[in-house]
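Presented below is the structure to which this report refers.
Note that one protein chain is taken out, while the other chains of the complex remain in position.
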Amino acid sequence: MDDLTEMLKGTLEGCVLEIIGGEETYGYAITRRLNELGFADVVEGTVYTILLRLERNGLVQVTKRPSEVGPPRKFYALNDAGREQLATFWAKWQYVSSRIDRLKEGGR
Amino acid sequence: MSIRDIIEGKRQWRAQLARVKALPPDYRIVYQEMQKYLFKVGPVDLLDGRLLTGIVDFFEEGAASGRGVLDLIGTDVAAFCDDLIKDSRTYADIYQDSVKG
Partner (left out) sequence: MSFWDTITGNDLTREWQAFEARAAALPEDHRAAWAQVQDHLFPYGDFTGRNLMPIVDAALALLEEGAADGLDIDEILGDDIPGFARALAGGAGARTYRDRWREQLNSTVARKLARLGG
């Protein structure tokens, strides 16, 4: 689906947290995962800005590891604060999506 | 103290320029235009130098993987820059506060 950028804005950070929460990983792999999910418009630059923010806000642990191609890669893993943030994200998501579903189904 | 003095003081600025020079041409062009834009907007984050070196790190990785720079960050380079500095106050913000205060 095209043109999801605006709608994804508030949720992409949560998606990235979830992916990192699964296993320690790096920017390009996160981007590919999101693309495979169907978010084709997400470019690595977008993921980079999110990772930068997560790092600055102390939600991830960053480790540099050598790569077969080019310079070392930064790998990201969640720390305790990151896991807390992820739980909060899913709670908020649950709240919003259930309310929107209810709206769509014409209920109260 | 100026942005430049601080970066130069850490002797990072020259190293940074050399790394930018070593990037493929498309990456180099985009980096240089981004830097100009960021200097104009003046986010406080520029001060510690990490914003710019972080971009070079990121670009080096992208270039090593053989992708073009716009594949990496999309065609809306300005939106990418604004995302990078979303949480950073600018010098203009600080100045405006000082005038109001």
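Letters A and B mark the chains as written, and numbering starts fresh at 1 in each.
What we mean here is this: a residue touches a chain if its C-beta (ideal position, glycine included) is under 8 Å from a C-beta of that chain, and two chains touch if they have at least 3 such contacts.
It should be emphasised that the depicted structure is a prediction, and the values quoted were computed from it without experimental measurement.
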item	value
Chains in view touching the one left out	B
Residues of chain B in contact with the chain not shown	1-4, 25-26, 29-30, 32-37, 39-42, 68-70, 75-79, 81-82, 90-96, 98-99
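FYI, only the chains that are shown with their structure count from here on.
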item	value
Distance between the centres, which are taken as Cα means, of chain B and chain A, whole angstrom	23
In the complex, chain B residues that touch chain A	54, 57-58, 60-65, 71-74, 80, 83-84, 86-87
Complex interface listing, chain A residues touching chain B	27-28, 43-46, 48-49, 52-53, 56, 67, 69-71, 73-74
